[in-house]
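Note that this complex is displayed minus one protein chain, with the remaining chains in position.
On to chain A.
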Amino acid sequence: MKHFIERPRFTCALGGAIATVTALPRAVHILHAPPGCAGNTAWTQMGGCGLQVGGYCGGISIPGTNVQEREVVFGGSDRLEEQIQNTLKVMDADLYVVLTSCVAEIIGDDVDSVIAPFQNDETQIISAETGGFKGNSYLGYEIVLESILKNYVTRGEATVKGRVNLWGIAPSFDVFWRGNLEGLRQLLSRLGLEVNTFFTVDDHLDGIRQASSAQLNIVVSDVLGWQAAEISQELHGIPYLVSPLPIGPSASDLFLRRVGEALSLREALIEEVITTENQRYYKLLEPLTDCYNDMDLQRYAAVVGDSNYATAITAFLENDFGWLPQVIVITDTLIEEQQERIINRLSSLKSGRIPKIIFKGDSTDIAKCIKDHWEGSKTQYGKYVNALSPAFVVGSSLDRPLAQELGAAHLSISFPVSNRAVIDRGYTGYQGGLRLIEDLISAIIVNR
């Protein structure tokens, strides 16, 4: 095994946590960190998150202790206390979240005992241990979510029928998170559900505080948000449902049926919604039929992305769009159990075909594996060559050189996305499938 990663497709736990707190409504972070961690996250977002940097409080506006050698030697608790005291005066927020860095955790400051005297009815302040060495930015999202559930959400709320929480999508590091959460909210609202998504512009802290009143927690990831769902089950008694990220009609059909089942909704209602949505989807797709067929727009595909996207996009391409995914590379760091889940997911495509599945996060390795597969699949008899062509690479902006080498079109979806501007575009639900088709085809015909 190699002892380094080339151009990792995430940042550290703290970076993920910073982006997550920025996405919370009216929340402000207090970084117990050396100078640089906020700026590093801002430059990461600037280069990888579809031109979205910060939010209400983000970038270099985030308060922090700017730990120096003195704190490393003598401890940083006093500095943190001073910083919190003044943050409460200068910043305007309804929730403060202290996030720790590598340095703060190694020097061993006891953050909870520093914040305890500040906690009262007027001041909501919680903390999360998000030292960068703990893991990647997806983990940072999970740690913050878990801290909110443990330390901010009230306990003992009465269950409100039809209310659900939705987790599994990490702000910023799913570059299309706003649209993806919104897409699922709209989809579930067709079933009459009230969806608490925590991180969109339509969420508010009161709703998050009362997350314990939900009837069901829905996790749209094979990896993220599981721990949060376990915690909520234990603390709030809320059951949970796990689904892959639903992109396009097939996955959305299944998603709606499973949610309906979990909430014991009327089957007829679910089927009615599914029928209406499919009718709408295919009516909208209908006018593309001429060009899709005449221009021969079917493609062999390589899909490179984090575990959410790699599985969801592969399923969409194969099950809904009639493309041929060949190699799937999953780029986030997974434990064996999570890898098995992904393999199972990708082994149950409608066609029964199983694409080649690779777990790699290193950009050169990723390109090499895909090129090897493309090369290995080629057959040639004299001047007759059967290669995986025409081809398409759905990945990140780092996969452009690979696409060029394969002579393939390319679309950046998974982090980093440096070459697209994203506001609230999303790929979830039926509507999201149509957005994805627009983007894939537009990439093919860019020089038309």
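Observations on the model:
Following the convention adopted for this analysis, a residue touches a chain if its C-beta (ideal position, glycine included) is under 8 Å from a C-beta of that chain, and two chains touch if they have at least 3 such contacts; residues count from 1.
Definition applied: contacts and distances are computed from a predicted model.
Missing from the rendering is one chain, named in UniProt as "Nitrogenase molybdenum-iron protein alpha chain" (options: "SHSP domain-containing protein", "Phosphate transport system permease protein PstA", "Ligase-associated DNA damage response exonuclease" or "Nitrogenase molybdenum-iron protein alpha chain"). Touching the missing chain, out of A:124, A:137, A:165 or A:221, is residue A:137.
Within the whole complex, the absent chain has one touching residue among A:46, A:269, A:343 or A:444, and that is A:46. Note that of A:93, A:128, A:263 or A:422, the residue touching the chain absent from this view is A:93.
Interface with the hidden chain, as seen from chain A, comprises residues 2-8, 10-15, 28, 31, 33-48, 53-54, 56-57, 59-72, 79, 82-83, 86-87, 89-93, 101-103, 106-107, 131-137, 364, 398, 401, 416, 418.
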